[in-house]
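Part of the complex only, each chain left as placed.
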Amino acid sequence: MPVIQVNMLPGRTPEQKRELIAVFTREFVRICKTKPEAVKIVIHDVPPENFGSGGVPMSDPVGQ
Amino acid sequence: MPVIQVNMLPGRTPEQKRELIAVFTREFVRICKTKPEAVKIVIHDVPPENFGSGGVPMSDPVGQ
Amino acid sequence: MPVIQVNMLPGRTPEQKRELIAVFTREFVRICKTKPEAVKIVIHDVPPENFGSGGVPMSDPVGQ
Amino acid sequence: MPVIQVNMLPGRTPEQKRELIAVFTREFVRICKTKPEAVKIVIHDVPPENFGSGGVPMSDPVGQ
């Protein structure tokens, strides 16, 4: 507790993922008063043809 | 808002995914009175050995 | 299979939810060639202060 | 790790939830060789009008 899930486009580097995990954990602990060990984060890399916004996939020129 | 997640078997074409995103967005907008831009859809392709139904994976003959 | 999850604002009527379930199921079956019995849908009613877009909750005037 | 989410109908007692958490944790540890402390479980109580199966909500007589 808490469990945080992030669905994002693929292509981020391991360093970006590491910073995201570190910062989300640090900020959740600060704002919600819990322990870092309690914060679990799951990242799903979602390809652009699997992400829809406004009715079109992100892989379409108009979806970008 | 809204956020729609779809877990489905892999193997659907980009055209099928594009139609799914278009139709789910159009129908949600019609039924729930919101704007297309507000509708976000995330598709997860789940391999059949990772899908369980009735206690067996979809990859088993009896699970199909 | 498939499993579809919808996170949306509360306040929709049972009739709107019933139509959403019926239409999403019918369209998924048509586009992806599966059986209606295989389609499972879970709706989560999410209050506006729990929905963030553009950095602000939907409960804020600017988040609406 | 792992993170397990359960969407189920409301009305189960705290004792049923406690047993579900205990048994899922014990069995995951046994089958997948991890530590109990690593297993996080989140239960969502989903009202029957928010659960769709075969195109109808569970709150309908035919959806039960």
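Every chain is named by a letter (A, B, C and D) in the order it is written, and numbering of its residues begins at 1.
In the analysis below, a contact is a pair of C-beta atoms (placed from the backbone, for glycine too) under 8 Å apart; a residue touches a chain by one contact, two chains touch by 3 or more.
Since the structure is predicted, the reported quantities are computational estimates derived from the model, not experimental observations.
Trainee: With 4 chains in place and all of them the same protein, how many does the whole complex in this file have?
Mentor: In total, this homomeric complex is made of 6 copies.
Here, only the chains that are shown with their structure count from here on.
Trainee: Distance-wise, how many Å sit between the C-alpha centres of subunit B and subunit D, to the nearest whole number?
Mentor: So the centre of subunit B lies 21 Å away from the centre of subunit D.
Trainee: Between subunit B and subunit C, what is the separation of their C-alpha centroids in Å?
Mentor: Taking the mean C-alpha position of each chain, the two centres sit 12 Å apart.
Trainee: Just give me the whole-number Å value for how far the CA centre of subunit A lies from that of subunit D.
Mentor: 24
Trainee: Where does subunit C touch two or more other chains at once, residue-wise?
Mentor: 5, 20, 24
Trainee: So that we know how the chains sit together, what is the shape of their touch graph: line, ring, star, complete or other?
Mentor: Graph shape, chains as nodes and touching pairs as edges: a ring.
Trainee: Which chains touch which?
Mentor: Touching chain pairs, listed by label, come out as A-B, A-D, B-C, C-D.
Trainee: Okay, in this complex, where on subunit C does subunit D touch?
Mentor: Subunit C residues touching subunit D: 5, 14, 17-18, 20-22, 24-26, 36-37, 39-45.
Trainee: Mind pulling up the subunit A residues that touch subunit D in the complex?
Mentor: It is residues 1, 3, 5, 40, 42 of subunit A that touch subunit D.
Trainee: Which bits of subunit A are touching subunit B when the two form their complex?
Mentor: 7, 44, 46, 49-57, 59-60
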